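One structure, as structure tokens, below. Some questions next.
With one protein chain removed, the remaining protein chains of the complex are shown where they sit.
So that you can tell them apart, the chains are marked A and B in the order they are listed, and the count of residues begins at 1 in each.
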């Protein structure tokens, strides 16, 4: 069985947007007992991650880490025409994930206790981000 | 055809634990000629990687690289309550993989000559890590 849906997430600038509930609802409604759930973001300056979902400080620290690693306006970068945050956004995307596959067991994404699914907006301004979820299994 | 199994790996603290043989045995027994093998770790402070399997110095150097990039006790991090190695473990996980998909050809994971499948424990103490392998194909 294969199920696929596309939806849009409106971000409010740099930061994370949790998708766990939205993805779990789609998986629950699909009636797939076992298989795989694939989440994909159709962009090159926003990405996906599975991240600790209990303490928001973890995501704050990940932002601080990325800001140190590839700071906005870094003179290393020639690609500055779309703003000082654009090339760092591409770097952050390449270092994280555009797609995530998660096992489906017992009609749910079998996430670990502390795993949440996050869309990570890397641009400083808000954007509309397209996400596609594809389920395969039986 | 779909086959799925979950097992536990007991780690001895930071470092790599090879899963190649365990995964190949499961693929070999499944009777899938061609398809995909997906390996997933249900945690946010341990990850997976495909890495050079010939010279252990490569994995030693990857540890040294990560320790330089996100050192334990880094004052950048506010999330320190679970120990100085916890936030660096989340960073290392986000920069590597929680899931790996590998093509199955001729009833085996079609790994390159030098590719091994590794679980990478990022905490300094040992943990029990759950891994799920999902096979799809025919």
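Here, a contact is a pair of C-beta atoms (placed from the backbone, for glycine too) under 8 Å apart; a residue touches a chain by one contact, two chains touch by 3 or more.
Everything quoted here is computed from the prediction, not taken from an experiment.
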item: Options B:102, B:119 or B:133, residue touching the unrepresented chain; value: B:102
item: Those residues of chain A which, in the complete complex, touch the missing chain; value: 2, 4, 6, 38, 40-45, 69-70, 76-79, 81, 87, 90-91, 94-95, 97-99, 101, 130, 132, 134, 136
item: Touch list for chain B against the chain that is not drawn; value: 34-36, 49-52, 55, 57-58, 60-62, 64-65, 68-69, 95-97, 100-103, 105, 110-115, 136-138
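Keep in mind that, in the parts below, only the chains that are shown with their structure count from here on.
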item: Whole-Å gap separating chain A and chain B, where each centre is the average of the chain's CA atoms; value: 20
